[in-house]
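Have a look at this one.
All protein chains of the complex are present and in place, except for one that has been dropped.
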Amino acid sequence: MIAGMSEKDMARRAAQEIEEGFYVNLGIGMPTRILDFIPEDKTVFFHTENGLLGMGGFAKKGETHPDLVDAAKQPITCIKGASFFPSDISFAMMRGGHIDLAIMGAYQVSEKGDLANWTAPGMLPSIGGAMDIVAGVKKIIILMTHTTKDGKPKIVSTLTYPVTGFKCVSMIITNLCVLDVTDKGLLLKELAPGVSLQEVVGTTGTKVIVPEGF
Amino acid sequence: MIAGMSEKDMARRAAQEIEEGFYVNLGIGMPTRILDFIPEDKTVFFHTENGLLGMGGFAKKGETHPDLVDAAKQPITCIKGASFFPSDISFAMMRGGHIDLAIMGAYQVSEKGDLANWTAPGMLPSIGGAMDIVAGVKKIIILMTHTTKDGKPKIVSTLTYPVTGFKCVSMIITNLCVLDVTDKGLLLKELAPGVSLQEVVGTTGTKVIVPEGF
Amino acid sequence: MINKTYRTSLEALQDVKDGDVIMFGGFGLAGIPQNLIRALYEKGTKNLTVISNNPGSRLGDDEYGLAVLFKAGRVKKYIGSYPTATKSFKELYDKGEVELELVPQGTLAERIRAGGAGIGAFYVKTGAGTLLAQGKEIRIIEGEQYILEYPLGADFAFIKSYKGDIYGNLVYRYTGANFNPLMAMAADITIAETEELVDAGVLDPGTVHTPGIFVDRVVKGERYDRWYE
Partner (left out) sequence: MINKTYRTSLEALQDVKDGDVIMFGGFGLAGIPQNLIRALYEKGTKNLTVISNNPGSRLGDDEYGLAVLFKAGRVKKYIGSYPTATKSFKELYDKGEVELELVPQGTLAERIRAGGAGIGAFYVKTGAGTLLAQGKEIRIIEGEQYILEYPLGADFAFIKSYKGDIYGNLVYRYTGANFNPLMAMAADITIAETEELVDAGVLDPGTVHTPGIFVDRVVKGERYDRWYE
């Protein structure tokens, strides 16, 4: 298995996609590590679908409150200028196209930007807010390992896992590379340090468009 | 023209239909006079569709605020235990069946309880909240003069004015009488003091069921 | 450092152009964006489609609020629930100089919310079988007649709050909310004028009525008229 970027480096790279003033939803798991890489002087409004804009970091012991949690049910804090609201308004923000960016994990992404990240065959299915996010958020970035634990491609020509949404992913950030989803297919944008073009091509289950210079 | 009850008496009679704890919407005009006849010790929550539950009386000079008005745009006050909310929630209260009672005026009411009270042929039409009210409020009482200014019946077999809602009126209170709208037709419930049965029957444009005792 | 504030109402709406669709918050005169209305009048923008509960308000012999735009012939179409609120609208309508789309007030609120919430269309009983259902699709749900209503969007929403912060978080007062929070969600660009403008962190996050995500620009209103004694 090729190492490429660590989870920490991946989170740092993803953080660069977040612009000043963005309203951003972070998925459960690896994406929450992005919080550590937002510069102090950059104003970003993190959205948690359970009803908060302006999530701060995780709450320290002794400063938690049972009614103040994120979408992963972890105790959190909120920033100055935050706001709380009920679930219908929270999802109006997503479905209605108000959230600028969502960064989520995935089981599979297709070359067309189709996404599978809610359930796998044989699993008890849970959906949470994943389908609502892809139905309306302006830009979706997937942050995931390039392959499964046993080395199978997660970036594929056609999904074999149950679909979350069609043609919704704009960018894929993995431990090996950064890919843009374009009308013509997946375009290589960056290679992780120490990772070869052959390694990316060999572990991707569909064609990767490689621009000159790589 | 037959006098019967004064507007004040009609408002007093209508007030009797309001039970302790009711959530009530009063139409513009005569129905607002009902406010004067709610006993101090009776808790009633008056709803104004522009976003208030718990309307008090009209505001005195010097105590008005441009942001605190009723549905007729008159400056008002609010009671202890009131609440303010936006228009979607206000109409969810009506359309969703949460308001117990609405008391409104009318141009015409049919024997089936069909209501015409929003516009007349040749008028610039305005609708406001009238159709929303009849779509969901639990009980609708009409408070109006028994006939038009030139003596024509307003209670008819079939509406000739544009319809606000079908089979939505439960009770009609006029200067001459009180009628219940039943499956069998309009049932005389009370005669106003000094008004004869013949006067009611003669000025009503459809059959009135007269129980024994009148 | 994010700061959504503009120096003047006129600057806040500088990119509004002829032919735009604009939502205006307010019910009667409560919660109307009076400074943005005045600035838009000064700017001279025309051929507007106006979405608002009423086309201004009449008190005694005078008309206030949006009436100034109608009187000046700036509005080609009005979508709302209560056009009889002003004489000026009736005069224009009788002369055929303004188009009217009449919408029940609750349906108006819900269509605007749908526009902001990504609802493609919805069914209500309101108006079923009446003149206002003409041309609308009917569906029977559990034995009752419903009609299909579509969302409303706009190029701009002009709204008004009591307090607002530099991130666009807003708090309304009394019945001043009405359509304002819904319109904030539904327009491409939402401009909020506010009586009091405060820094981020001043408003209690639990009492914010409109989260800043729905508000693109904030301006402290220049002048607040009080119409009642």
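We call the chains A, B and C, going by the order they appear; numbering starts again at 1 in every chain.
The definition used in the following text is that a contact is a pair of C-beta atoms (placed from the backbone, for glycine too) under 8 Å apart; a residue touches a chain by one contact, two chains touch by 3 or more.
None of these values were measured; they are calculated from a predicted model.
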Out of A:F22, A:F45, A:F84 or A:Y107, point to the residue that touches the absent chain in the complete complex.
-> A:F84
Given C:K4, C:R38 or C:R173, the correct residue touching the omitted chain is C:R173
Tell me which residue among B:A59, B:C78 or B:I140 touches the hidden chain in the full complex.
-> B:C78
Tell me where the left-out chain touches chain B, residue by residue.
-> 20-21, 23, 41, 43, 45, 47, 52-54, 78, 80-85, 88-89, 91-99, 135-136
Kindly note down the residues of chain A that lie in touch with the hidden chain.
-> 48-52, 59, 61-62, 64-69, 73, 75, 78, 84-88, 90-91, 94-95, 123-132, 135-136, 162-166
In the complete complex, which positions of chain C touch the hidden chain?
-> 110, 114, 117-125, 139, 141, 144, 146, 150, 171-174, 206-207
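The rule we apply is simple: only the chains that are shown with their structure count from here on.
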Looking at CA centres, what chain is most distant from chain B?
-> A
Between chain B and chain C, tell me the centre distance in angstrom, where each centre is the average of that chain's C-alpha atoms.
-> 29
Junction residues of chain B, two or more chains touched = none
Touching two or more other chains, which residues of chain C qualify?
-> 113
